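Showing chain A:
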Amino acid sequence: MIGYGVDMGDGWIFAALLAVPVAGMIGLTQVRNSFRLLYTLCALVSLQALVIAWAGWRLVAGPAGGLHAGWFMIDALSWHHLMVMAVVFTVSTWYAVSYFKAELAANTITERAMRRFGSLWCGALGAMTLVLTSDNLGLLWIGVETTTLMTAFLICLHRTPASLEAMWKYLLMCSVGVAFAFMGNLLIVAAARGTGLGGGAVLLSSMLRQCAGNLNQPVVKLAYLFLIVGYGTKVGLAPLHSWLPDAHSQAPAPVSALFSGFLLNTALYAILRVTGVVEAAVGNTGWALGVLRLFGLVSILVAAAFILSQSDVKRLLAYHSVEHMGIIAVGVGLGGGAIWAALYHVFNHSLCKTLAFCSAGRLGQLYGTHDMGRLKGVMARDPVWGTGLVGSLLALIGMAPFALFVSEFQIVKAGVQTGQWISVGIFLAGTCMVFAGALQHVLEMAWGEATEHHEVVRRSRLEIVLVTVCLVGLVVAGTWMPAEVRDFLMAAGRIVEGR
Partner candidate 1 sequence: MWVDGLFVVLTIANLILLGTTRLSHSIRVVAVQGVLLALLPILRVESIHVTRALFLVVLTAALKGGVFPAMLMRSMREASVRREMEPMLGFTASMALGVAMLAASFWMGGRMQALGLEVSPISMASVLFMMFTGILLLTARRKALTQVLGFLVLENGIYGFGLLVAGSVHWLVEVGVLLDVFVAVFVMGIAVYHINREFDHMNVDELDRLRG
Partner candidate 2 sequence: MKLMSIAHLFLALLAAPLLLGVLNRCKAVFAGRKGQPLCQLYFDVWKLLRKGAVYSRTTTWLVAAGPVIGLAVVLTGLVLTPAGQTPALIRFSGDLILLAYVLGLMRFFTVLAALDTGSSFEGMGASREVFYAALAEPAFLTGLAALSCLAGEFSMSALSGTASLQTWSASGPVYLLVLAAWFVVMLAENARVPFDDPNTHLELTMIHEVMVLDHGGPDFAVIQYAASLKLWIYGSLLVGMMFPFPSGSPVLASLVFAGGMVLVAVLIGVLESVTARLRIVRTPELLLGAFALSLVALLLAVSAGGAHVG
């Protein structure tokens, strides 16, 4: 298509990456049988994962600058996110099978809704892939906006008033926010006047980085403010996070898992992308990182405040998302050795949060409520998902040996190394508050006396496998990382730093 000397070998990768979801999006509207639909979905997602793996292989084998094809590009940063996306989608899609089987059995969802789910799910996959693979900031913006539109109706898969309300808020806030982000893009174009880039090249992040020196600095900074507020709305950085708890709590569990597992990271990826450009433009003075850090700290504190007084488990998890997005932002904002830790944290958080929402969803189905006042004694009643929920929550509040503890430790380490005491102090205070607040909920849910006695629920092998894989994965990620992986993450970190 838009060819600036495409190396076809790589071109195919991008073609495939986009083709699979689009095909699914169109094709799945025709599948009548819901079960077949679900399994087809799993197949498609696995296929996408395979393509991503192929891309990764090409990336390692290929040139240092990453894979380029016209407006498309995969470098360390984007492949890292692609990989996380693949993991999240695989887990949550397989989970969706068991989840919706239960719904269909209980006859609480229609075949039509299932079809809508299938094609929108693929659409979301495609939109996210577009975001992660596009080098052109305009295209990237289109991708982000598309994710909003694709996922909006996933929230109100069952048309309850509450879900509609949540969807409306999500839709409007994110559209407005992303509109600001577009304004940021325009300002970047304006700033690029001096560079002599024209036409399609003017928004290519790779090009912009190359001639970052002669961008118009003040304008770039202004642009960054617009971009961070715009995309930040979708990331859920406080105080732009207001839509997040509503959407997460009202969506069906697989969708919530997708939301906090990767939708937020998609927008965060956009921020990281432009951060690289802006940092390069301002000469690595850390100005952009500073702004990001500010947002991160505010998010941690706000999240802590709301976690202390939460009664709905899915809202609790939603605020945890706010907190962890804040942690990642702080990590990136601290710069230096913290950035790769932040990217590492992206993976940890996504995996952990996916598991958490999946468990919360199944337990919600079991208890018929998400109110933690009634959702008690899960360990006794549903050992499988109970373990999943408790384990993932303990991981989320930063218990070792789960991976999140390690990445947070590294972030604090970098903060101390660079002597940013205030940030470190707020970080630790916030996380400790979250720990104290959330742990109370965990204990009550895990071992509190249930209101009425029930027999122990038996779960399918698939579900047991899901829980075990996720938890073991978290422990392994926390205790095992070959040097190559670390180098890869550090390379991605350098891209964010604009070096």
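Candidate entries met the following condition: all candidates are chains of the complex that A comes from, given by their letters.
Keep this in mind: a contact is a pair of C-beta atoms (placed from the backbone, for glycine too) under 8 Å apart; a residue touches a chain by one contact, two chains touch by 3 or more; residues count from 1.
Given the structure is predicted, the values throughout are model-derived calculations rather than measurements.
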Problem set entry | Selected neighbour of chain A [touch, this complex] from 1 or 2 | 1
For this session: Provide the residue numbers of chain A that touch candidate 1 in the complex, in ascending order.
Result: 2, 136, 138-139, 141-142, 145-146, 148-149, 152-153, 156, 159-162, 164-169, 171-172, 175-176, 179, 182-183, 185-187, 189-190, 199-200, 202-203, 216, 218-219, 222, 245-246, 249-250, 306, 309-311, 315
